[in-house]
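One structure follows; several queries about it will come next.
Of the protein chains in this complex, one is absent; all others appear in place.
Chain IDs A and B follow the sequence of writing; residue 1 opens each chain.
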Amino acid sequence: MVTRVSYKTVRKLKNALFVSVLSAMTSLAVLPLLSLLWSIGFHGIAALVSLSGAPLSRGVASAVLVNALAQSLVTTASSAVIAVSLGVAAAIYSSQYAGLRVGRVIRFTVDILSGAPSILAGMVLFALLSGVSSLTAGVLALVLCMLPVVVRTADQVLVAVPVAYIEGSLALGASRIQTIFATVLPIAHKSLITALLFVTARMAGEAAPLLIILDGGTASKGGRWFQPLPLRLYSDLTHGGSFPHQIAYVEALILLVTIVTIYGLARWIGRPDRW
Amino acid sequence: MGKALEARAVSARFHEQVILREVTLHMPVNQVTAIIGPPGCGKSTFIRCLNRLHETAPGATMSGEVLLDGHSVYDMDPTEVRRSVAMIFHRPNPFPTMSIFDNVAAGLRLHGLRNRAKLAESAEQALRRAALWDEVKDRLHLYSSALSLGQQQRLCIARALAIEPVVVLMDEPASSLDPLSTLVIEELIEELKRQYTIVIVTHNLQQAARVADKTAFFLDGEMIEQGTTTALFTTPQDKRTADYVTGRFG
Partner (left out) sequence: MKRVSAQGWNGLFAGVLAVCVLVVIGAGILSVTTLIVESVPSIRQFGLSFLWTPVWDPVHRQYGALPLLYGSFLTAAIALLLAGVIGVTTAVSLTQIGVPWIRSVISLLLEILAVIPSVVYGVWALLVVAPIFGRWSGYAGGSSGEFAVSGFGVLAAGVVLGVMVMPTVVAVTREAIASAPKDIAEAAMALGATRQETVALAVMPFVRKGILGSLYLGLARAFGEAIAVSLVIGNQPRIGGSLFARADSLASMLAHTLTGSAPPLQTAALYEIGLLLFLMTTVFYGLGRSYIAREAISPRFQPW
């Protein structure tokens, strides 16, 4: 009887240890994020305040920043439009038309490609355009990066539409097109938009595919004007021995806020329905 | 010997949704108490409150009292409650990664029994009580998936009996079994009630009539009526009970 009581205690202790180790590890997991948010939020806002106090540098700095932000907007938006229209079309094919085998081939290819590092897209376009640097090249690099991911996620969303609805629509005499536009897409549109916004949020912060094209290309020799925000931030971090950290913090803050906003929007659209 | 179980004003909810409203029920020693009612009436949730399994689900809360032999189980350590109040589920759920023997021994090992000879002895005893020993004694090392569904359910019963509970809760134990396996389980319940207090949830009225000494009828989270099985089936007091047991709905 004595041993049983002590064994019970051992079990309880073990469980308490388990719970505390898990809690400790979980806090450890969140710690880097808090550190990151704190440092960028704190220094970013502080830098923003001090920069706005210096009239001379303010003009230059804000002109560069606004330019970078505008370029980011243009490149992200146009690459998103291209990649989404192409990608969703391909996903409709793979989910609604392709047979088992063709579908498998498409999914396999897209899976492999979507796992590839984003910097490779920049390298590929750098080689294909033999070093010509332009925003168009940057957009193409982002499209190349985004396409497989768009197809994969869109395909997954569309495949998740219950077959019963599709069969129901076809049984009423609707054609394939009618079924897709009147049944499949309306059912899937929320999760589709959410998933695509997630992909866009990720692409908005990508510097790697742009890096080789826009930083290594010929145009960058003249000035640093083809520089969407992520790239601008990266070169601020690498170029110049004693670069002002303040600018980097401000840029990081703007980038972070933009992307978290897109992410929040995606979550808001994809929020679970309440009945 | 079993021990009596008593529920006093037990209510349960998931988040805001109320599943059970103030159920009070006495489950007498060494008898079979059946809980009947249409799907969604809260009967499974009720017995899950009895061994404190309900509270392990996210968003689940309960209030009221459950007394085991006069002691409130909500004052006890939940692992000890579940050790005394065993549960059989509606689908056989033996540990698929373990052998037949390890399944039966799992509970004993959890509670600290390491001696091999004693483990083997207790396992054999439990398997015999669950009327499974003769069918599996030559293949105790096989994975539990080698057994038929009916045998798997009896394996789960053996696993539960091995740790020597005083109450056995059964949540529609035969609902996924064929008629023959169902019959075996029902005969087993007859046998088991000599040693244990049994509470069985079922949607099968004939089953309740066959095995239960006492029956309670649940509807929409409330207990409508309780009594001896004969009384409840032959002279129901409430119109809803009468409608249900005569098959007018449910």
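We take it that a contact is a pair of C-beta atoms (placed from the backbone, for glycine too) under 8 Å apart; a residue touches a chain by one contact, two chains touch by 3 or more.
All figures in this text were calculated on a predicted structure; none of them were measured in a lab.
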Interface with the undisplayed chain - residues on chain A: 11-12, 14-15, 17-19, 21-23, 25-26, 28-30, 32-33, 35-36, 39-40, 43, 86-87, 89-90, 92-94, 97-98, 106, 109-113, 115-121, 123-124, 126-128, 131, 144, 147-148, 151, 153, 156-157, 160, 175-177, 191, 194-195, 198, 201-202, 204-208, 211-212, 215-218, 220-221, 230-231, 233-234, 237-238, 245, 248-249, 252, 255-256, 259-260, 263, 270
Interface with the undisplayed chain - residues on chain B: 51, 53, 56, 58-59, 79-83, 86-87, 89, 91, 93-97, 106-107, 110-111, 156, 159-160, 163
